[in-house]
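One structure coming up, written as structure tokens, with questions to follow.
The other protein chains are all here in position, but one chain of the complex has been omitted.
Chain IDs A, B and C follow the sequence of writing; residue 1 opens each chain.
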Amino acid sequence: WDEPIIFEQSRPGRRGVAVPAAGVPAVELPASVRRAEPPRLPEMSQLHVLRHYVRLSQENLGVDQAIAVGQGTCTMKYSPKVNDRFVNDPRIAELHPLQPEDTVQGVLEIYWRLERMLAEISGMHRVSLQPASGSAAIYANVAMIRAYHASRGEAEQRDQVITTMFSHPSNAACAKAAGYEVITLLPDENGYPDIEALRAAAGPRTAALLITNPEDTGIFNPRIEEFVRIVHEAGGLACYDQANANGLLGVTRAADAGFDLCHFNLHKTFSTPHACGGPAAGASCVSEALAPFLPSPTVEFDGEGYRLDDDRPLSVGKMRPFLGVTPNVVRAYAWIMALGADGLREVAETAVLNNNYLMRKVLDIPGAGAHWDRNRLEQVRYSWQGLFEETGVHSEEIGVRAADFGVHYWTSHHPFLVPEPFTLEPTESYSKEDLDEYATILAHVADEARRDPEFVKGAPYNQTIHKIDPASLDDPKQWSPTWRAYTRKHLT
Amino acid sequence: WDEPIIFEQSRPGRRGVAVPAAGVPAVELPASVRRAEPPRLPEMSQLHVLRHYVRLSQENLGVDQAIAVGQGTCTMKYSPKVNDRFVNDPRIAELHPLQPEDTVQGVLEIYWRLERMLAEISGMHRVSLQPASGSAAIYANVAMIRAYHASRGEAEQRDQVITTMFSHPSNAACAKAAGYEVITLLPDENGYPDIEALRAAAGPRTAALLITNPEDTGIFNPRIEEFVRIVHEAGGLACYDQANANGLLGVTRAADAGFDLCHFNLHKTFSTPHACGGPAAGASCVSEALAPFLPSPTVEFDGEGYRLDDDRPLSVGKMRPFLGVTPNVVRAYAWIMALGADGLREVAETAVLNNNYLMRKVLDIPGAGAHWDRNRLEQVRYSWQGLFEETGVHSEEIGVRAADFGVHYWTSHHPFLVPEPFTLEPTESYSKEDLDEYATILAHVADEARRDPEFVKGAPYNQTIHKIDPASLDDPKQWSPTWRAYTRKHLT
Amino acid sequence: MTHPYIPNAEPGVRAEMLAAVGAASVEDLYADIPEGLRLRRPLDLPAPLASEQELVAHMRALLARNVDTTQVLSFLGHGCYPHHVPAVCDEVNGRSEFLTAYAGEPYEDHGRFQAIFEYVSMMAELLEMDVVNVPTYDGHQAAGTAIRMAARYTGRSRALVSGAVSADRMSKLRDFLGHDIDLVVAPVGPDGEIGEVEIDETYAAIYLETPNVYGVVETRGRELADLAHAAGALLVVSADPISLGVLAPPASYGADIACGDIQSLGMHQNYGGGQAGYIATRDEERLVAEFPSRLFGIAPTTVPGEYGFGDVFYDRTSFALREEGKEWVGTAAALWGITAGVYLALMGPQGMREIGETILARTRYAMDRLAEAGATVPHSGSVHFREFTIEVPSCDALLAVLREHGILGGVRLDDRTLLVCVTELHSKDDIDRLAAAVREGLA
Partner (left out) sequence: MTHPYIPNAEPGVRAEMLAAVGAASVEDLYADIPEGLRLRRPLDLPAPLASEQELVAHMRALLARNVDTTQVLSFLGHGCYPHHVPAVCDEVNGRSEFLTAYAGEPYEDHGRFQAIFEYVSMMAELLEMDVVNVPTYDGHQAAGTAIRMAARYTGRSRALVSGAVSADRMSKLRDFLGHDIDLVVAPVGPDGEIGEVEIDETYAAIYLETPNVYGVVETRGRELADLAHAAGALLVVSADPISLGVLAPPASYGADIACGDIQSLGMHQNYGGGQAGYIATRDEERLVAEFPSRLFGIAPTTVPGEYGFGDVFYDRTSFALREEGKEWVGTAAALWGITAGVYLALMGPQGMREIGETILARTRYAMDRLAEAGATVPHSGSVHFREFTIEVPSCDALLAVLREHGILGGVRLDDRTLLVCVTELHSKDDIDRLAAAVREGLA
């Protein structure tokens, strides 16, 4: 489709939906609060609004369309359709969050039961499902860390948080946003976070270690228990970023390595859909010692019914409005119920096997590599450095060209400590045939890059649009973050 | 997508959905009824089945995707999304048709109210919503015609049905299937059905006239009342095919022209979706004299509640299982309720205006024509005869090439009395801008045909697949109406 | 207000378009309709609910007056069956590309052609037959057409019809066939199967159902096929495809035409709106020629290895030949065919076997429990699939007691005979609950 911007399809007088008239006397607004000019929104009939968005949707690739193994760290797994049905039921969709508890026993039971299941999966004591995302869960964990130290009179003293370079950037960013100084450990020559650097950093100013494991490289840090111990000995807390727990379900648990806190992303490991970037949902899991600091309210069960507890004096308070991102809580609950303990274990094992299988295929492609010759769990951060040196084609360009074949990848987070990176995470959802196809496409594009680098650099050729000139996006004089800005800067 | 046949994606042992075990003792089947070999169905995981069909869906064009004015006679209008919500509600979707009447008062009320509304729209006395489609409604009408004559002892004598060449082929076919001899009137030199031929045909053997008006050409027969009178005088019944009533809502009614029966297609005029070719729904509307013959059961209202009446000795009986295609009955009801009398009239007027506007645009294209210089209502059967004579490009080829631009048409029904036909029916759903775009594409393709006929004949170029070689489809040795047949004939 | 469904009702654009066609008003465009036929008053219809919100409120109030089978425990079957509908079935048939498309060409609607081709192909595997039609309306229509096909094929006009079919289907067959085909009804044996029958060279077909209206699985298919064939007639068998993971497909015992309803394969009950019919034969030109329905076939394209699709033997149809075609063809139930394909692909051979086994076992379990509860269970020595009858002193009295327990106990076939339907959706607990209520109702 060559679908215009929606404003270009407007014709005055048309409308997509009608609004009931008040049926009661109108209110005259004082001039100070009355809108002067009607907003310049598009005016379109209902079919035309629908058609526009349906066409745009067809210009997008989700898990249900493509082999989405290319968004490593994102755990792009199948989100069962049946779970959407529960969420769309009015008895979830049309519940108000402040209804009396006796009218929401079903949804409270789901919250409660999911909390208990995640507690078992993490080995932790209590879980909050309030955080709106993985990053929000990290922030909630940091807030609890601060509250914990404050309760011990050490809030001022403990002003540093330690993290690692291959931990998700939100660990550093959330700690900073919460006012902490951030110390980042680089990998040692083996690809593991540098334990000596940790020893040097840990001390009386240490509030916590925030660490992902396996890191975004897919490498599991076998000394993780020692990391925790070092931080504990310094009086800090250990907080485990389990956004990517997909290879570990039923295999190892945060609590078993001594962590005080961890978090999960329900939209990764527990299959709730990514929704173009949210709504997501996070789960903050804590040890008994940290439980008093959990966000409020918590869901409590007295053996007969479920109720909300808001009377929690040590709580960090509200992380977001109301109890949580309920649709995703419902989906995650249903997903775990469909799998059970054996199923979760099978998820983990298959995710790891799929990843190792794909790794074999990818590393067979000339020009592709992976730093550090280590085992990988559920994902691998690869590098096209070899190919780049040979052809001058960047990883990003390879990815764009791969999109011409209906698959894609993203180039992961800055900084590119791994040069020309790409991170693949096949999860348990894809078949061997999918992985073969994916690797075949990458091999094909790498071969193209070798034979005709300019061709690959000119991609895409088989997409809705052609190669974008990004220059204007960083130039304040030209950038146009809205059509309104574009019209002003470029069309008048 | 280059999506393989589903059997090619099978891998033994996989499955898309699990079935609960019996949980009670198994039954041993005698060999005479036990299946010997498992069926060779595909074996795929759930995501892969879903992905396959989602990709296929993206290779299809519905009203929600494209400007679907090219399926003339089909009334491809917008089917409001909100109406689907009602149908998907368990209180429709999970109703069993033989539930006690007191548990289905809501759905019976919908049937009753829709019947009353269609009676008003047609001017008829009673309406049956049982027929599964427009053709089934024609058949039901023919069955009632036979029962009517039988009740008067004239069943044997009246063994002929008269129809016209531009009435939908199902009129002729259903009458024939019901055992009637079919007499077909050709158009006169003005494009109207030949009234003299009717006079010649009508007589003691005439059971009924089955006639569409406006015919598939879009031309309204102004002598329709006289047609009815001639048939009535011969002792026959007059039955109006109102499959395409979209230009007539609130403008003129079947009863007002003296018809005894008529039918509507809920999936055309009343907006229920076409669903790739059904489920559809038909409505058979009859005068008071024909009402005793309606299919059973009927819905009756006693002022307090609704009940089903199956005790109707003159009824033609069952046309299909149960009461009707309920989802479409619900949608049609909601659609009329959203529009009301003024809205229906506006639908009709806009459909006619849209058609006349598009006609101007199309007839401006060199090589395009329309037989008979008459007013048109809601559709026009055009002809590319001029273009064909100039270029040798057939209408079908123009349509295929137009599909490369995201629109299409079909070449209408045999026989091609209008040479190189194409029939456009823009309905009320499309905007002026849509009609302009459609006409522009046709003009562009016609121009291509003039400049490079072979290029147009080679189309499509921008579709999932390329030009099909149809030779095998009519050859019993080669045809493969299933993968099983294909495998046997072509792969072994 | 410009109605959201009618973009060109906006007065400005309307005026522009009228000007373009050179009309002063839309009335001009209706000039051909004589004044005497014109309706010069507004239609007498309820006031419109123009805002979607009001429409939703209105419909919600109507729907609230229904009680559906997720709210009560229903054992109703008799032609419309409660089976689990996998969410993926709903997801696919709800995709607007399928829901709102119609009759495009094999290029821009390649997806529809492929999906339907795959549906017929999966049915073909289940049925062990090579030719399966694009769905017709329902099982009634499929049965009627199948018998008519046999009549055309043999050039005869008499058919033996099993007496173990529903009254509704018999009504449909009489209406659809009765005017030119002589229908002879076969007796029902004490075991619930078709009884002893004889035919001669005037018969076009024997028509059999299995499981039949009593849920009894017919065991003498081979014998009937031989009987039919000896007389130069065809055996037509109506079979529910959901049974064919465990039951022998009609072709395996010699049936010439198979037919039936596919509502069981992924369609909700829809108050009877989820029906669709299939017809299948072997790949014999003369038999294929008798299909009125469309048949989709696979065909090569100009690109080697690429598949396209098209109509097989189009010149049989009424689209091509009007009254000279076979019966008629038109919009029927394509989307349900696509859906049934999704269902079969999800289930696979294992799933079809398992669901068959589960239904067989639970049906038998229910028969045993209800017998224990005091009901008389006829034909209890026969194999039943999904349905069985019980005989009780008064159906009405029993059903009333069951209603008090939130149970819809079955379909009343006559004053004393109740037809009970058990599927994979009925757990052992559900059946035990029914049995307990029946015991109370018969006490």
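In this section, a residue touches a chain if its C-beta (ideal position, glycine included) is under 8 Å from a C-beta of that chain, and two chains touch if they have at least 3 such contacts.
These numbers come from a predicted model, not from an experiment.
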Visible chains that the absent chain touches, using the contact criterion stated earlier: A, B, C
Full-complex contact with the absent chain, from A:Tyr148, A:Phe220 or A:Phe264: A:Phe220
Identified contact with the non-displayed chain, of C:Pro7, C:Pro86 or C:Gly144: C:Pro86
Touching residues on chain C - with respect to the absent chain: 1, 4, 51-53, 56-57, 60, 70, 84, 86-87, 91, 96, 346, 350, 424-425, 427
Contact footprint on chain B, counting only the chain that is left out: 11-20, 44-48, 54, 80-82, 84-85
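In the analysis below, only the chains that are shown with their structure count from here on.
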Rounded Å distance between chain A and chain C, as computed from the means of their C-alpha atoms: 45
Chain A-chain B separation of Cα centroids, rounded to whole Å: 47
Per-residue multi-chain contacts in chain C, two or more chains: 3, 5-7, 13, 50, 52, 86, 88, 90-91, 96
Chain B, residues touching no fewer than two other chains: 14, 46, 50, 54-55, 58, 63-65, 78, 80, 406, 429-431
